[in-house]
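Left out: one protein chain. Kept in place: all the others.
Moving on, here comes subunit A:
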Amino acid sequence: MERQEILDTMNLVMTNKGREPITDETVATRDANFRSLDFSEVALRIETKLGRELTFDAAAMRNIDTVKDVLDFFEKATA
């Protein structure tokens, strides 16, 4: 999946919850107010788009620090 499409999905989750969209990849997810359940919701939305399940360990989620990490993760997971 294209990086921009992943970011759009992240921002859909953010704006649905009344939060500011993310514009800077280098920002920490914590500072962007992007929470672990938001990560799961993005994964579910990507699953719906792709029509297949994405399964991964919680450890992979724990290693994510920045928005860039999230984009890298889903880019790799959907390749």
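Basically, contacts are C-beta pairs under 8 Å (C-beta built on N, C-alpha and C of every residue); 3 or more make two chains touch, one makes a residue touch a chain; residues count from 1.
The criterion applied here is as follows: contacts and distances are computed from a predicted model.
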Among "3-oxoacyl-[acyl-carrier protein] reductase", "Ferrous iron transport protein B", "PepSY domain-containing protein" or "Aspartyl/glutamyl-tRNA(Asn/Gln) amidotransferase subunit B", the omitted chain is listed in UniProt as "3-oxoacyl-[acyl-carrier protein] reductase"
From the list A:Leu37, A:Ala59 or A:Ala79, which touches the chain that is not on show? A:Leu37
In terms of residues, what is the contact footprint of the unshown chain on subunit A? 35, 37, 40-41, 44-45, 47-48
